[in-house]
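Sharing a structure below in C-alpha cells format, with a few things to ask.
Excluded from the complex is one protein chain; the other protein chains are retained at their positions.
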Amino acid sequence: MIQMYNVSMIYPNGVKALTDVSLHVRKGDFIFLVGPSGAGKSTLTKLIFREELPTRGQIMVNGINIARMKDKEVPYLRRKIGVIFQDFRLLPNKSVYDNVAFALEVAEASSKEIKKLVPAVLKLVGLTNKADMLPTELSGGEQQRVSIARAIINNPIMIIADEPTGNLDPETSWEIMNLLVEINKLGTTIIMATHAKDIVDGLKKRVIAIENGRVVRDEQKGAYGYES
Amino acid sequence: MIQMYNVSMIYPNGVKALTDVSLHVRKGDFIFLVGPSGAGKSTLTKLIFREELPTRGQIMVNGINIARMKDKEVPYLRRKIGVIFQDFRLLPNKSVYDNVAFALEVAEASSKEIKKLVPAVLKLVGLTNKADMLPTELSGGEQQRVSIARAIINNPIMIIADEPTGNLDPETSWEIMNLLVEINKLGTTIIMATHAKDIVDGLKKRVIAIENGRVVRDEQKGAYGYES
Amino acid sequence: MKVRTVGYYFQEALTSLRRNGLMALASVGTVAVALLILGGALLTVLNANNIMKSVENELLISVYLQEGVDETAIGDLEQQINDTPGVAKSRFISKEESLEKLRQQFGETKGSLEFSRNPLPDSFEVNAEKSNLVKGIADKIRGLSGVEKVNYPAEVVQKLSTLVEWVRLIGAVIIILLALAAVFLISTTIRLTVFARRREIGIMKFLGATNWFIRWPFVLEGVFLGLAGALVSGLILYFVNFYIVEAVKQFPFMRVQTDMKDVYIILGSLLGGGIFIGAIGSVISVRKFLQV
Partner (left out) sequence: MKVRTVGYYFQEALTSLRRNGLMALASVGTVAVALLILGGALLTVLNANNIMKSVENELLISVYLQEGVDETAIGDLEQQINDTPGVAKSRFISKEESLEKLRQQFGETKGSLEFSRNPLPDSFEVNAEKSNLVKGIADKIRGLSGVEKVNYPAEVVQKLSTLVEWVRLIGAVIIILLALAAVFLISTTIRLTVFARRREIGIMKFLGATNWFIRWPFVLEGVFLGLAGALVSGLILYFVNFYIVEAVKQFPFMRVQTDMKDVYIILGSLLGGGIFIGAIGSVISVRKFLQV
C-alpha cells in the first residue's frame, strides 16, 4: 500500500523533519507511529497524502509515485485516504453535519447517499445531538470526533490519524479505537500517530518509533516504549 | 481564591454546559478537572477568566465578583491568570519568541525584563532553538509548549491549563507536569482540565470530576476514576 | 459535473453570502460605488460630447459678397460652397435681411438707421461639420469669385477645436483610469474576502476537492456580488442621468440629443463588466490559495 524509499524532508526554514526514512506498509496494516514531540510523526503522515512533498526519496501510495503525480490527480488520491488531523481542520462556517457531509460532497456522492451515511457515522462517534452546531460551539473532544467521522465516512482505503484521541477521555478514546479496529478488520489500512501509551500497549499492533526524524524501531505487536 | 455559588451556564444555542456548580478553590491548590468529552470542563475554566459569563450564580475570583466586574477591569484580572488553551490560541503572525513575550508586552513590562525572561521560559519548555519560528512551522506538541510558556511567564497568581499535555508524549508530559508542580509549590494556584489518567493518578492532587455539567466528585488526593 | 453538484455550488455560494453578510454587503457596496463612478464618468463624457457637438454646430463662417453679384452668380456660389469638403450646410442672407437684423439690434427708434441706400452686402452663413475644418473651409471660400470677405470667429474656432480634442482625450484618459480603478477596487474586495477564508480553501483541498469544486462557489459568489453592485449602480445612474438630461435640456445652447441607445449600451456594459469582474476576480483571488 505504501512504500517509502530513503525519504528526507527538510522544511523551507531548514528544519530537518525526516532523514532517510524507508518504510513498507501492507494493505490492512494497523500501525502506531510513536515518538517524542517534534520527532516527525505528523510530517510523515503529511507526506502520504501529499500535504508536503519530500525533499528527497520516493514515495509510492497505492502503486502511484506521489512525487511524479500530476496536480490534477492529487484530489483523487486524497479522497481515498481519510485523514484525522491533529488540529482537526473543520470548516468553521459549516455545521457538524455539513462538515462530515463535505467529504462525500467532494466526491460528488448522491444526495440520497449523503442523507443515509452522515447520521449513521455521527451516531458512531456519539454526536447525533450536535449535528446542527458549528465547530466553535463544540468542546475540544467533540471537534476531534467530528474530524474522525469525516475521515471514516468515505469508506477510504487508508485512514491516517494524527493523535486522534489527544482531546478525548480514556473511555471515549477506547470507543474510537475499537471503531478503528473494526474498520481495520474490514481491510482498511490504518496509520495512527499517537502518544497514548495505554492504547498502544493494549492493542499490540505494529509500532514504528520515530526520533529526531529517523525510524528507530519497527516492531510487529509492539509496545509504546522499548520492551524492558 | 475562587468561590463559585450555584453556577449554571447555558450557551446561546441552548446547550446546558454547567448546572448548579458550587466550588471553593483555596490559594495554592492544585486541582485536576476530569470528566468525559463535552462534560463542561473547558466551560468551567472559561468562566474563571471571564471568557464567558455564567447564566446564573456568582463567581468570586481573588475576592472580586466577576459578573459585577466592569469591562475595563477585565484585562487586569486576566493578566493575573495564566491560561493554557485547549486550542493553543497562538498569534499566527508572531514568532514563538514574540508570542511568549506578548504576555509581558500586554502588562507593559520593561524591555529588559522581556529580554531576560523569555529565553529562560523557552528553555524550561525545551523550545530554545524554535524561538524564531512561526506557530504554523511547529509540531502540535511544540505549539502546546509555546502556549504553556506564555501562560507561566507572567508569574500569575493562578494557572488554568486546559488539557496541556494532550499533544505531548509521556516523557515531555511529565516534564511539563513537574514544572507545574514546582510552580505550584511557589504558591500559584493551578487548575488543570485533563484526560491523562496516568498523571492524575500519579500526582495525587485534588480531583474534581464533572459529568454532564455537574460536579459529581471532589476529592483531596484523588485519582482519575473512582477508587475501585 | 452532476446536476446535484451544481445545486451544491449555488447553495454554497448563497450560504456563504448569507454567513458573510457584512462582507458581502461591503463588496456589493464597493462594486456599486466603483461602477457608479465609472458609469457616471461615461455618461458625463457622452453628454459632454453631445453638448460639444451642438456648440460646434453653432460656429458660423460669414461670407460677404462683392457688390453687384447677380442672382445666377449667387446660385453658382452657393453650389460651390456646398460642394466644399467639410461644409455641413449654408444659408443665403440678402442685404435686406442683414439690415433688418441690424435695426433690431440697435433699438427700434425710426430714423436712427435710415440710409440713402442699403450699405450692407449680401452674405452666406456656412456651418462646418467639425470645428477644426472651419479654417480650411474659410480659406477655400475666400478664393471663390464674387466673395469680398470671409469672417469666422478665428481664434475662438481654433481654440475650440483644440479644446474639443482635449476634452475628448482627457475624457478617454479619465474613463480608462476610472475603469482600472473600478477593476482594482472590485478585485481587491474579492481578494480580501477570499483571504479571510484562505484556511477553509486549504482544508477543502486536503479533503480531496478539485480546484474547480472549490472555485465554483467563489465564482458564483463573485458573480452575484458583481451583479448586485452593477444593478444598484445601474439603477442609480439611469435615474440620475434621466433627471440631469431633462434639467440640462432647458438650456437652448445645450441641445443635448442624448441617444438612449448609448445610455443602454453603457448600462449594459456596466452589468456585464460587474459580472465579469466578479467572476474573474474570484478565480484570480482563489488561485493563490489553491497551491496546496
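Chains: A, B and C, in written order; residue numbering restarts at 1 for each.
By definition in this document, contacts are C-beta pairs under 8 Å (C-beta built on N, C-alpha and C of every residue); 3 or more make two chains touch, one makes a residue touch a chain.
Worth saying up front: this structure is predicted, and the values here are computed from it rather than measured.
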Omitted chain - touching chains that are shown: B, C
Among B:91, B:181 or B:216, the residue in touch with the chain that has been omitted: B:91
Hidden partner chain, touching residue among B:39, B:83, B:177 or B:210: B:83
Hidden partner chain, touching residue among C:16, C:50, C:193 or C:282: C:193
Hidden partner interface residues of chain B, rising order: 49, 51, 72, 75-81, 83, 85, 89-93, 102-103, 105-108, 110-111, 150
Interface with the unshown chain - residue positions in chain C: 22-23, 26, 29-30, 33, 36-37, 40, 64, 67, 105-109, 112-116, 119-121, 148-149, 151, 155-156, 159-160, 162-163, 166, 170, 174, 178, 181, 184-185, 188-189, 191-193, 195-196, 244, 247-248, 250-254
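Please note the rule applied: only the chains that are shown with their structure count from here on.
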Far-end chain from chain B, centres as C-alpha averages: C
Between chain B and chain C, centroid-to-centroid distance (C-alpha), Å: 67
